[in-house]
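With one protein chain held back, the other chains of the complex are shown just where they sit.
On to subunit A.
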Amino acid sequence: MTNTLSRAVGSPLARLEGPAKVSGAARYAAEYPQDQMAYAWIVPSPVPRGRLDAVLTDPAEEDDVLVVLWHGNAPHLEKSDDPELAVLQSDRIAYRGQPVALVVARTLEGARRAAQVVQLDITAEDHDVELRADHPDLHTPDEVVPGVPADTATGDVDAALATAPATVDVTYSTPALHNNPMEPHATIARWDGEDLVLYDSNQHPSGIAKTLGTVFGLPAERVHVIAEHIGGGFGSKGSARPNAVLAAMGSWVTGRPVQLALPRQAMFSMVGHRAPTVQRIRIGASLDGELTAIDHESWTQTSRLFEFVESPGVVTRSMYPVPNLRTSHRVVPLDVPTPRWMRGPGEAPGMVALECALDELAIRLDLDPVELRARSANPGYLSCLRRGAERFGWSGRDNRPRQRREGDWWIGTGMAGATYPANAMPSTARVRALGHDGYEVAIGAADLGTGARTILAQIAADELGVPVDDVHIRIGDSTLPVASVAGGSSGSASWGWAVTGACRALRESGDDEATFDTTELVGKMPTDRHAYGAHFAEVRVDAVTGEVRVSRLFGMYDTGRILNPRTARSQFIGGMVMGIGMALHEESVLDPALGAWVNHDLAEYHIPAHADVEQIDAEWLDEPAADLNPMGAKGIGEIGIVGSPAAIVNAVWHATGVRIRDLPVRLDKLLPSL
């Protein structure tokens, strides 16, 4: 396809790097050949809490081994604001799986074997890894993700609940989840003199460069981070992880380029997780469904190293207008790895409790769940509810549960709202006119497979008035103009804004090169704006086995201007598939005695297989949010996982009459009640 469309934005352009990816030509972090490459393997702590007294090795046995690093011999690192990056700096063990030593060897096999047989002299201590809503160490955190207050209150919630004609009071829980992008975290580190070069799989090349600079006492410009292609991250690659620091350390000590690619098992420790939550939600309403009060309480966990607080209650602060509203978060530090961002942090688990509780309220009021929400919905959300219901074929639904049976299958439908903040962050882009060769657009952005590179080319093409083929995008490199993280569904808005500005500046100035920094403009952007949506699900539940299948899943979104319907659709339905996983499959299973998540591979940690995704589709209103940014775009990367799990849980209730409040909904939980 040649791209001679007069308007590239809005056309379903295929990903520019698609052919390179499917033919294997595209390089991921661990795939850059290096002279004299050495291979590193992490030795994880076998205990969740204690002290590492010594590391004993028998180098004679492992002649491939170049060095075994641990806190007794590792180079000193400077402090950064993430204590997880202070690797091999102390004898303290904060969680099972924490790196306590690093083997660097001439071969990958040699490194792996030596790491397996290394003898650790450890003094284990009593540990505590179990989240409970009555844990004595629970406290109110200073702030919760994304840097907002832990507690809020308006009106008189207790009085409103006490007098409300209809109430629900329910507790939902969500398990620990792990991001598990297809490409595990990986780094090749090389020192060119005093300069550090990192091929690293991450969502933020300039951020990683800055952090690694801090850790190694270098100015950021002496660290060169290359992240050309990334096999997903879902938030877990938003900041530097220990693999980057360890590879750089190994390379410093051995004088060779060092590759460190995490095995899948390590994806369940040092790279982050979505913390488990327990959420109690109380809603008060009038008999015709006007919401008078909501109290949303959340309990979650963090590590002993760092207070990162998953924030389910935050979404409830903006989803519905309620005169009496209280949200609170309590957190307990445990001997576990530090939780971090995972697609829709806060919103995804929060909307499980809120939208399932609303379903329970609708049942109590004998109201259609769409109508209940419609009473409190803003115009964009309302359009999604109405149009989504029409497209899904919602009308005429018998709201009573356990009414439809086909063969062994109970069949039901459910729905839930969706939302995500419209974010943008400061970024800088540069455009150069290359004469006959078109234009080079450079920005230190990262394309996780989302299509970011492609839509930036579309935006630039339209601003420059040229075909997309004339635009050469350079991203994924910390030496390019500084861009914000590929996170918070903010990439397109943030980077597109900078690219638009640079292209306009080039045209207006008539120069060969222009640079544009959005810091000032972003500072003036409204901060209280959201995307909205509605999810609709049809499920069937096998009366014999309790197995659940999602026959249909549909999302209708109000997400501003859609820049590329093809890549947008894959973001929406990708989020929805992850929503299926959150509702039905994903769970990191904790062994409290060992202090470990025991199902730490993809055979045992289930994400949806192709066969779990039957009919799935997404549509959107495509109404530009002109006052937000020049493209009129809102983020679309996360909204698909916000609310879709609740739609499925609600549909399971409608199919069977069984209400599961403890995710994931699995056959062993359903079977006793079928």
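Going forward, a contact is a pair of C-beta atoms (placed from the backbone, for glycine too) under 8 Å apart; a residue touches a chain by one contact, two chains touch by 3 or more; residues count from 1.
By our rule, contacts and distances are computed from a predicted model.
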{"item": "Candidate names \"Fe-S cluster assembly ATPase SufC\", \"Reductase\", \"FAD-binding molybdopterin dehydrogenase\" or \"DNA repair photolyase\"; UniProt protein name, chain not shown", "value": "\"FAD-binding molybdopterin dehydrogenase\""}
{"item": "Option touching the unshown chain, where A:Arg373, A:Arg474, A:His585 or A:His654 are the choices", "value": "A:His585"}
{"item": "Touching residue (missing chain; options A:Ala20, A:Ala133, A:Leu594 or A:Leu621)", "value": "A:Leu594"}
{"item": "Among A:Ala153, A:Met182, A:Val544 or A:Ala626, the residue in touch with the chain that has been omitted", "value": "A:Val544"}
{"item": "Contact partner of the left-out chain, one of A:Arg113, A:Arg343 or A:Arg569", "value": "A:Arg113"}
{"item": "Per the touch definition above, residue among A:Arg7, A:His436 or A:His610 touching the missing chain", "value": "A:His610"}
{"item": "For subunit A, residues in touch with the removed chain", "value": "44, 46, 109, 112-113, 116, 265, 408, 542, 544-547, 549, 584-585, 589, 591-594, 596, 598-601, 603-604, 606, 608-612, 666-668, 671-672"}
